[in-house]
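Here the complex is missing a single protein chain, while all its other protein chains stay put.
As written, the chains take the letters A and B, and residue 1 is the first residue of each chain.
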Amino acid sequence: MSAVLRVFGRIDRPVLLAFACVVALLLGGSLYTSSFLSPDYLLKQLQLGAFLGVIASGVMLVILLGHIDLSIPWVLTSAAMISTAVAGWWGDAGTLLAIPVGLLWGAAIGAINGFGVAFLRVPSMIFTLGVNAVLQGLMVILTGGAAPQDYATDAMRWLGSGASLGVPHSLMVWAVVGALIVFVLKRTGFGRSIFAFGNSEAAAYLSGVNTRAVVVGCFAIAGGCSALAGVMLAGYGTKAAQAMGDPYLLPSIAAVVLGGTYILGGRGSYLGTIAGVILITLLQSILRIVQLPDSWRAIFEAPESLREIVYGAVIIGMMLLYGRQQAKRG
Amino acid sequence: MSQILELHGVSKSYGGVHALRATDFECARGRIHAVLGENGAGKSTLMKILAGVVQPDGGVLRLDGREVAFARPAEAIRAGVVCIFQELSLIPDLTVADNICLLDPPRLGFLIDQRAQDRIALDCLARIGVHDIHPRQRLSDLPLSRRQIVEIAKALRLDPKILILDEATSALTAEDVGRVFALLKALREDGVTILYISHRMNEIAELADDCSVFRNGERVGVFRNGEKTHDEIVEMMIGREYVHAYPPKPVRAAPPQPVVEVERLSWPPALRDVSLTVGAGEIVGLGGLDGQGQREFLLALFGVLKGVQGTVRIDGAPVAFSGPAQAKRHPTGVALIPEDRKTEGLMLPMSIRDNLSMAILDRLTRGLVVDRIAEDAAIERAVGQLSIRFGDLDHPVASLSGGNQQKVVMGKWLLTGARVLLLNDPTRGIDVGTKQEIYGLLRRLADDGASILFYSTDYDELIGCCDRVAVFYDGRIVRTLEGDGITEKALVASALNLEPGALQGADDAARQPQEAT
Partner (left out) sequence: MNRLRYFLAHSRGALLALALFAAMFAVYVAYHPAGLTIDVVSTAANKGVLLALVAMAQTLPILTAGLDLSIGMTFVLANSLASAVVLGSPAETALGVVLVLLASLLCGALNGLIVVFGRLQPIITTLATGSIYFGLALVIRPSPGGDVNEDLADALTYDPVLGVVPPSLLVLLATVVLVWLPLRRSTWGRAVYAAGSAEGAAYMSGLNVDLGKFVAYTFAGLFAGIAGLMLTFMTYAGEANAALGGAYTLNSIASVVIGGTSLFGGAGGAIGSVIGAFVFRTIGDLLFVFDMDALYQPLFIGLVLLVSVSLGSLRLLRIRNRLELFR
């Protein structure tokens, strides 16, 4: 019995910690302004957090493998730009195809990432960084350097900013994506292979698991998720913008890691990722609404400055609390 | 004669396995002290404790009468205890001179004095009698035998009071072995104490002043070289009271139907022209000293090595596996129980259930989903067949004892129904009881028609389990022993690439009284 508690305790502790922090943030925010806990505001947070949640779902799979995907910013942006462009180029057919094309694009780029990592054995952080740069270059050509001319389709807007019965559609999309990820991880052989790979690539390989397919598959899913988020964000902002992807890199990785997924792979639960996403979203919104006292305003003239510092510091602080990795010893 | 080193009641456990059980050990100053024992007897763990790489769970360590405890290798080195490990402690991307003077190099102010390094390196190499290594060569450009020399030179430079060699001559050429022995004797004259671990009885006979024998985590005997015969030493190492009851071997009327036919398998430099046939119901052992190609042979059959030449036929048809996935899926089914169960056989944090079903995952999935009912049934079969002892199937497999962990690895593969089983030293570090169970299981599987290839460093096992033993030397099979011909003497002799008769001479030499030193 104690052994069970020990095992589950170790897995759940980061998740519990993450949820505890969420509660702490909610309490802290409500102390600052009473409207923080209002249903409208919380729902708005969930609507925004859903974008991050969709990205984090894909990122989680990659991190479970022990890899990392640094191409998120421009997969997201390029998918958004391509779907809006398709809508503009192909008229009615384009409007229908916009979202599917965007998703396929994301999955294809993800597959290329997977190829580089699994077949060329380039370290994932470097290859995805390179792919990110290439995508940026491609988009510069596509948009002629300026902001893209084309606007989001109705479908995209419906996804990104619509709501039914009070529930934002983005949140529903996140729920569907989350359910699929949980299904894959818990019930499929593919999911089992992901954990096996993350724990020991050698043991998975020697057990006859098709390790290359697992890698390509996970990166493709991650690319698809980033693309989906991009498409929704374009709908939310009614058009695709140049730097729309950059603010999502650090938060998505942080959300997954703070949610208890082990950065070296092999361990993690989606529940933790949900907690991590909510945690990051709340943190970002608190940092945005807090009005600094005048004396502070003199120092932190640019509003982002304090936000960036606190943001980075909180992430490091929390990871030091429970994100430690074993040192390699002889 | 004073004791430079004293250990009292030292214990060390890894998970469920007791590597050292409250053992004592003493070593006199200025003598060469040989440490003997089977794999898993505790010798390496003892050396690691002395070298500061691991810390004991209990017990006292005294150096020169003073109690010491080394929290890390740097402390042991500073105390004058230098260990030369089997896995080299060299930095591949640095030069020979950099490596030899790795710790506390000669300096000009803040900078490392490279010329002084070169001089020191050449000096140390010369003391060993080696003159063909240039100090500015990069270590990764040297072959293993030369790297081992550099490792010894590096230890020399640290001016040790106690020098420990843990299988440090395994990759050396015969000439270099001779040079190292001369060096060790010279060091002894200078008052250095030397601890020497080796499997090679002839080396020990030549070098040692005193010997300690370890078995099952304890020192079971200590004597002067020459006081015991070779047979008596082997008896102490394997322990007659723990009689391994091996299942009886079948008497065959006709030679078995060949299942695995290997012809002229080559993978230079580790494997050269290896030919072997394994029939249905046969257990064929792979013998010989460590590192003669046995592991590579099994990996080659499993498809892990690239660029293998030669032919392999299974059930008559030629095969060329591109990897374990293909080998597993072959109609006859090939399975490999790998060398290191912790990193290659199991996913330690995952549950026993997940580990057991890992190899048949593709068979258990309907579409994408894992068929839980079929999985449970399969796991029940495996657990029953192997009598795996566990608390809860959903506990991580890391919570099991070493023996049960190995059973999980085997169970995983038995579920695939593979008829060809490749086992890479499967009973290393496992308790006696589980070993017996595994022997029985192997024989049962063979009787059911499986073909088993079994690499072991334990002579007892090879003698007790195998119908035939192919002894490897330098990547080739130098002799195949059969039936009654599988004896310890024959195995040892073949491993050293000698005629069986030659060992008789070694026995006689061991019985001569040693001159007083």
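One rule holds for everything that comes next: contacts are C-beta pairs under 8 Å (C-beta built on N, C-alpha and C of every residue); 3 or more make two chains touch, one makes a residue touch a chain.
The structure displayed is predicted, hence computed values, not measured ones.
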| item | value |
| --- | --- |
| Displayed partners of the chain not shown (whole complex) | A, B |
| Contact with the hidden chain (one of A:A24, A:L37, A:M125 or A:A179) | A:M125 |
| Residue in contact with the excluded chain [from B:L61, B:L90 or B:A495] | B:L90 |
| On chain B, residues whose C-beta touches the chain left out of the figure | 51, 53, 72-74, 77-78, 85, 87-95, 98, 102-105, 107, 110-112, 114, 134, 136-138, 154, 267, 296, 299, 304-307, 323, 344 |
| Touching residues (missing chain, whole complex) on chain A | 68, 116, 120-123, 125-127, 129-138, 140-141, 144-145, 200-202, 205-206, 243, 246, 249-250, 253-254, 257, 263-264, 299-302, 304-313, 315-316, 319-320, 323-330 |
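We adopt the following convention: only the chains that are shown with their structure count from here on.
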| item | value |
| --- | --- |
| Intercentroid distance (Cα basis), chain B paired with chain A, Å | 46 |
| Chain B contact footprint on chain A (complex, rising order) | 3-4, 7, 184, 187-190, 192-193, 195-196, 199-200, 202-210, 266-267, 330 |
| Residue ranges of chain B touching chain A (in the complex, touch as defined) | 53, 73, 87, 89, 302, 304, 323-325, 327-329, 336, 338, 343-350, 354, 357-359, 361-362, 364-365, 368-370, 391-392, 395-396, 399, 412 |
